[in-house]
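Shown here: the complex without one of its protein chains, the others still in place.
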């Protein structure tokens, strides 16, 4: 059985990554691509690496013919998504890659995104797209909200630990190193090669990054009480990948055993042997997430490190994994591409 | 129909790249991996990015059980290959990725590689593995010799032009920019990140690079007279990719038309519209080759630029393409992975 | 004796590089910095790496007090310079880093820059700033026009050869690899880290790059007849540096001897031993230029490679070298900083 999909916002990096992954997916056909500022252009002119593919030209969203489409990936900018999605036909399944439907509480949305939500009626409907933890709801969902890429990485390291109650909830630190593609194809001075290469710096330091809204929502829900982690992202000179180093207090072996058990049957989550820690490069361009645990020399403390590719497992790969579930396809279909190394 | 394959020399980059590609190939199963210096290790310990795969452990070549194997990829170091291959059972099909069987003439081999060949009887048997130009012979071959990655790139730009007689054979310059993985996983000072990053330099300047042996052999054979190109490779700070800028004398439009016609039906060779030139990044981690032609302001001169990924189209992807042909499989099977960008 | 200098256009990379170099120059004091779009800001907020320096705040050009200033560096964008410079007081010495006064012939300017020159009366007055070849005129000049960074690199490799008549004037090819800072601090998609890193591509292929205007002007003047080189620049993933590989026809040893003799007494030009070729990385952040010569295997052909840092010897270092001469200071003052490696 083959399904037709469309991608709204195909001129950004997550849109291009969706096309890359779907290109070798056996059950999906791309029948529409939108990109408002580049409407009328061939995808090969916007992303020459996709030149070998037979793709529809970019259109505006309004021009797109959605008849016959089974599922839409919405890779639009934050805040744009909510307006567009609220007007899509009820018959369409939707995987949203923006931040618009990640937070369930309108007040939380307003707190972290600085203005009211334009489609609050859909916020409750949306299922949070962290596949391994919302699998059943995703299968039944019409609208799935893709997670933040940083938020996904931190949750893979910490969710089973919070759920199992094996770490101190008031002493959680996430020090995250992020490659630059997470910032999108945007023309900002700090994203220039000349400014980023050979550099490294923290940003949104002190607890102001919007993905904290997701950490708070999810961790508090699991714990059944408010949980506020410390989270400091850093920009490093690489294109793809996130490495989240988390510092927790609890028994290291118990922590390891908890993670190992939680992910034992997961096709994309690899828990390394105790004491080994992952490298961002070993998951590049793939849907895999590597997790490692080490005991600190200070008793009762552990370091848990998770690595994934922000564009794949952190965004477009996750979206495809969820789409597979929503369409009744095998969850891993089209996603078993091995990481690219070196 | 599924075939069993083994990889000799799986602990290097081309070996790992073969595993990456075969991981999602529907008709091939890896039943043996050798790596003499790392025999006994799990592949996941040598290349952690392959950790999710169920692979045989590394063995020595001697320990490897070749019964039931249909085809062997030989990714051993130059000079080692010839001794190993000459001892393999006659029933095995072999794709060699080393330099050992690229040159048909033992004298040429000795000239470029500095010593006599240990298996001259097989030199004549081997088919040169530039798929698009040796397709029929490859289908029938028992032993295919993978090309040099630089040699492949230059030939994609120039072969049809030499064959059609549309350029001056005595005024051909290939200025090539190569990423570092072409040098393999070898511990040399100039391959260190601290030495290569932010740098660029020519090497083997003046016509001493061994891939010139392939250019000479192939171009002279096509032209029916000796052809000696100038060839200067440069090392640039990137991991994957080759960009070959070739300077030729002839009518630019004729040159363009010749290339366009030659590759019209090729699944992996994309000739860009006249005047557009390729980027190394747009073919990364894929089996595609992009070629562009521009007229110079000096009348009667043109620039032809070809880009490919040295580890894929320049080596392991080419090897797999040839293996598909040798096994009677569709030529593109397992090789349509889209380039990874950004 | 100490001189006061001002920098117009200090918010770009060449402006910042001037400040870096002047920071440890014993005879120059910066008394004014302009940056129209960032007027009112402290230099430390525009370029935090200069935070330790006691610098004047950025002003508009109009607000700048030029009384007491001995020399102005004009690092404004192309086309802006000519209007500004034509209004500066006659008493000021001026080193212009833009393209505005590089071409002596108004018709040439219009041909390469697409519109008429706004200060043609000053075009004749301006001295071309390639120090080693215009030293005496620069000492006496009021206005010196800094060269293009690519143009400088190619000329260091070729000028002595053309002057000595030891190469074929109709068979000169310059294949140039340029780091990204030459494009300035400009917000363009292809300059993003995610787009440039791991890539390489030709640009202005076919003889359309504006620095060809300088090559034509200078090489033709030396040769006493029109000379048209082929010139193909490539963008590579590095921040600083240019490597120009030039292909020439002539006797390699004569070529080497000619270059060696020409630069024997030059403090910043190093000709490597015959057969050795330079690395871009070995001149980084310095005012040095390394040149190497290799004979090709094709008799009568040679490769000459030159490397320099586009922001230093190719632009701001050159400007300071010229300013030293114009002010009667030792030519090398403040410029002997060793290259930064690794």
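In this document, chain identifiers A, B and C correspond to the written order of the chains, with residue numbering beginning at 1 in each.
Here is the rule we use: a contact is a pair of C-beta atoms (placed from the backbone, for glycine too) under 8 Å apart; a residue touches a chain by one contact, two chains touch by 3 or more.
Keep in mind that what you see is a predicted model, and the values were worked out from it rather than measured.
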Open item on the list: Can you tell me which of A:186, A:208 or A:253 touches the chain that was removed from the display?
Closed with: A:208
TODO: Decide which residue listed in B:123, B:155 or B:181 touches the omitted chain of the complex.
DONE: B:181
TODO: Could you tell which one of C:50, C:79 or C:298 touches the chain left off the display?
DONE: C:50
Task: Sites on chain A contacted by the missing partner chain, in the whole complex - done: 171, 173, 175, 177, 179, 194-195, 197-203, 205-208, 212, 228, 230, 232, 234, 236-241, 243, 245, 247, 275, 277-282, 284, 292, 294-298, 301, 303, 305, 307, 342
Task: Residues in chain B touching the chain absent from view - done: 13, 180-181, 185, 187-189, 191-198, 237-239
TODO: Name, in rising order, the residues on chain C that touch the hidden chain in the full complex.
DONE: 13, 16, 19-20, 23-24, 47-53, 181, 197-198, 239-240, 267-268, 270, 272, 278-279, 281-286, 288, 290, 336-342
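Please note the rule applied: only the chains that are shown with their structure count from here on.
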Open item on the list: Please tell me whether the contact surfaces of chain B and chain C are same or different in residue numbering, using the over-half criterion.
Closed with: same
TODO: Would you kindly say which chain has the C-alpha centre located farthest from the C-alpha centre of chain C?
DONE: A
- [ ] Give the identifier of the chain nearest to the protein's overall CA centre, each chain being represented by its own CA mean.
- [x] B
Task: Averaged-CA centre spacing for the pair chain B and chain A, given as whole angstrom - done: 36
- [ ] Quick one: report the Å distance separating chain A from chain C, using the average Cα coordinate of each chain.
- [x] 45
Task: Centroid spacing, where centroids are CA-atom means, of chain B and chain C in whole angstrom - done: 39
TODO: Mark out which residues of chain A touch at least two other chains, giving numbers and ranges.
DONE: 13, 181, 197-198, 239
